[in-house]
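Attaching a single structure in structure tokens format; questions to follow.
Apart from one protein chain that is not included, each protein chain of the complex appears where it belongs.
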Amino acid sequence: MADVQLVNLTIEGRQVSVPAGTSILEAAKAAGVLIPHYCYHPSLSIAGNCRMCQVEVEKLPKLAPACATAVAEGQVVHVYSERALEARKGVLEFLLLNHPLDCPICDQSGECELQDYTYREGRAEGRSQEPKRFNPVEDFGGDVLYVTNRCILCTRCVRFMDEVAKDTVLNVSERGDRAVIGKFEGKDLTHPWASNVVDLCPVGALLSKDFLNKARAWELDRTPSICPNCTQGCNTILETRDNVVVRMRPRTNSEVNRYFLCDEGRLDYRWMNRTDRVEAPLVRRGDRLVAVDWEEALKAAALHLNGKRAFVLASPKLSNESLWMLSRLVEKTGGRGAFRVAHGPEAPLPGVPDLALRAERAPNVRAAELFGFTKSDTPLSALGSDDVLVIADHELAPADAEAVQRAASVIVIGTTLPEAARHALVVLPATNVAEEEGTFTNLRGRVQRYLQARSAPGMARPVWWSTGDLLAFLGERAGYFLASEAFAALAAARPEYAGMSYDTLGLKGQLLAGAAAPAEAARS
Amino acid sequence: MGYPHTSHPKETPVLSQYFGDPGARSLDGWKQRGGYRALEKALGMSPADIVNEVKESGLRGRGGAGFPTGVKWSFMKPGDGKPHYLCVNADESEPGTFKDREIMRWTPHALIEGAAIGAYAIGAETCYIYIRGEFTEPLRVMNAAVKEAYAAGVIGPNAMGTGKRIDVHVHKGAGAYICGEETALMNSLEGKRGNPRIKPPFPAVAGLFGKPTTINNVETLAAVPHILNRGAAWYKGMSRGNPKSTGTKLFSVCGNVAKPGNYEVEMGFPFKEFLYELCGGPLPGRRFKAIIPGGSSVPIQTVEEAEATVMDYEGFIAQGTMLGSGGVIVFDDSQCMVKHIARLARFYAHESCAQCTQCREGTAWTTRILERIERGHGTMADLDTLLELADQMTGKTICVLSDSCAAPIVSGIKKFRSEFEAHITGKRCPMGATAAA
Partner (left out) sequence: MGGGHAPGDTSHGDRGHAHHDAPYEPVFVGAVKDELTEILGRYPTKMAALLPALWIVQRERGWVSDSAMAEVAQLLDLTPAYVKGVVTFYTMYHQHPVGKYFVQVCTTSPCGACGAEKVVEAFLKHTGCGELGATSPDGRYTVIEVECLGACGFATPVMINEEFIESVTADKVPELLTQLP
């Protein structure tokens, strides 16, 4: 790596040095100049077909496609020269020739690169008087609709399926202006990672059925988050409208998920909007649970725990902060902790090293184990009859119901109250991943932050918060008000997290001490 | 000889010497006519010496671009440890061009011999002859000839008993003009859509199957045995004073002309003499109006320009056009230029591989505008739009099919503007009655 040769060039008057072999397009990006483009995508082979990225390079007779032209020493590149602008204006006019111009009813509107560049560089009006070509909308299977008339044939979708998913279910069919994206009768876009073609499509030609007509792009609030659906820890953007999560999309992280999300993960967000939530702290009065304030509920919980061992059934979907705080409760009471993780088929994305929908369908199995919780399919098997069972947002399977009855008493900290735990003495309302700030530790030991995307219902609080307060009632110094404080305390206490803070984690995360970066591992 | 008519005394039949002579088709017949002596000689030479001889001869590619063949061969680095390939471009689909077809039909062994020499010279053990699928007869003849050559040990694992391996395979295309573009041909051979590739990398670095590859036209390769037999100086001598254009060239002549067919003349032959003497001039009672001298992709000439042209690479450029593939298309005064230009645009729209935006959309859009003008529904503004679109389609795409569509449009509007205007102002084709005569 050390002997990479650097090439110096000038792009729009800015000097840049980039490794030899870099494209002008990437070099411009490094210089802070966005060269308009459609077919180019950093995760795909160079197709060079849209011709949108044409720029003027001094001393070259023709305009150069920036995505397909390597930098050269001393090159002087003009992105906005008259010739380059004329050429791109021409491309835009051609692309709109048969386009239905139906932005008002298109889901992509507002996040469409055809709109954006036409607005920036296109003609005010097209000149064509000829009738437009028409093709019907096709259901590509999976979550994907193909709106043929909006397709600009950049082939990103075809290349993704071919090169990254390695499941060539899409093709370019026919040629000339009859060309369309095609598939084979009976073979659908059902690959577990297929929906990425919707994100990759620069226009409104590939649409998510799940998101169809749900919201306009400009009405959405966007929050960086982490997919909570498996141990891979893909980086996401949670998109909300009026406090409702309406879509989950990939957020680029070259160390984890590059530009991608699996279909199962991306479509599994509706539970974040559940309305059957515990919204207030509850304590048992006879055969009823009554709503009380936090202090009363915490006091009641502390009373039940006093002198008893806590058996903490902690969900591996909880944050590092929450799991660590729960582990302190275990420690304080001399108790135990356990959890179960749901499984599903593993589904790799073949074109990206170490990226897969993991069999373990929860985001924080690694931290749960690290903090001493025992992973088991029957996590309650070691529950003693003197133990206080603390169920921390853990799902209860039918088989667990009997074991739950065994506990001396039950305290629930959760988003909902499971049927089998209706006899709980205290119920503390908790926030879900969309409603709090926190961190997860993925299977490779990458610690990653997620931010709060929607407001919590009622009086719900993050589990680390209520557990910290509970510990305080038990005589520990554990009251934290900010997730960052809770994390700082965790980092101070646990050597694997030493030196980390929300600032150092940033939005790309950091590896646990001693964990090798998967990308590094793949390279060496 | 000559086919379909015997060679004119002013022709210089080298490649076409045995056109029309069925005896030349068989291996024995070919050997009796001096065949395979050049291959024998070549296999005794070093590849570098062959390349030099071809360089020296001044032979340039006959497929359209006119790139010096010896120089192209010299890009292939011997001993790089990789397999090398030779592709023979027998896709011949450029409207107006039908010379490679005759070479393959009458003298299949001339091509096999030239290809075998080329393969050896570039360090290739495998040569693929890519023949367009519509050429059913050339395919039959070539397949039979290859089989014969294998059986006789001329090619194969021990070519001519020299211990050198030269495999030759015929590969049948399936209907796509664009597969004549060199990298599209390679993709097609590899079993892909015939999409031209972005260059670099050039074929000599990463061509067929990603390996160093040379691609040559049929006529180019068929000339090579003659060069080895008779020497570079002899070949170079066939020229009329222009050292950059040497040898003989087959011109295919079609359209409204008395004697259509293939004619082989020395480079630098006067085009006027060619058209009126060799090709017999216009049909009775007609006058030439427009000539497209190098296949449909080159700019159209007026008769005056054509008559002032000498027939070599530089000579055609001097008269505003190109030698191209040597397909001479002649239109006489009974023809409507608007109609023909629209029809040519439709050809390119049909053949565009659909990768590049300008080509995919531009070829189709210009076709629609031109057809609308032809029907009498055009406007003067359409002509400006056409010229601007042609500009957008020129020099901006992966291959030059897009440029090829633009060339006849630009030259047509420039040189035959009055015909366009007549359609627009008269709201109909002024020659409607005679157009298809």
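Letters are used for the chains, namely A and B, taken in the order the chains are written, and counting of residues starts over at 1 for each.
What we mean here is this: a contact is a pair of C-beta atoms (placed from the backbone, for glycine too) under 8 Å apart; a residue touches a chain by one contact, two chains touch by 3 or more.
Because the structure is a prediction, the values reported are computed rather than measured.
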Visible chains that the absent chain touches, using the contact criterion stated earlier: A, B
Which residue of B:Ser57, B:Gln335 or B:Thr394 touches the chain not shown here: B:Gln335
Absent-chain contact - pick from B:Pro47, B:Pro212, B:Gly327 or B:Gly362: B:Gly327
Which of B:Ser239, B:Ser252, B:Gln319 or B:Thr394 contacts the chain that the document leaves out: B:Ser252
Contact residue for the chain not shown (choose from B:Asp312, B:Glu351 or B:Glu419): B:Glu351
Residues in subunit B touching the chain absent from view: 4, 83, 92-98, 100-101, 132-137, 167, 169, 171-177, 188-194, 209, 252-256, 260-262, 296, 327, 329, 331, 335, 339-340, 343-344, 347, 350-351, 353, 436-437
Residues of subunit A (touch criterion as defined above) contacting the omitted chain: 162, 167-175, 182-187
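Quick note on the criterion: only the chains that are shown with their structure count from here on.
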Of all residues in subunit A, those that touch subunit B in their complex: 46-52, 54, 61-63, 65, 68, 87, 90-91, 93-95, 97-98, 127-130, 152-153, 172, 174-179
List of subunit B residues in touch with subunit A within their complex: 176, 178, 193, 198, 349-358, 360-365, 368-369, 372, 385, 389, 392, 395-398
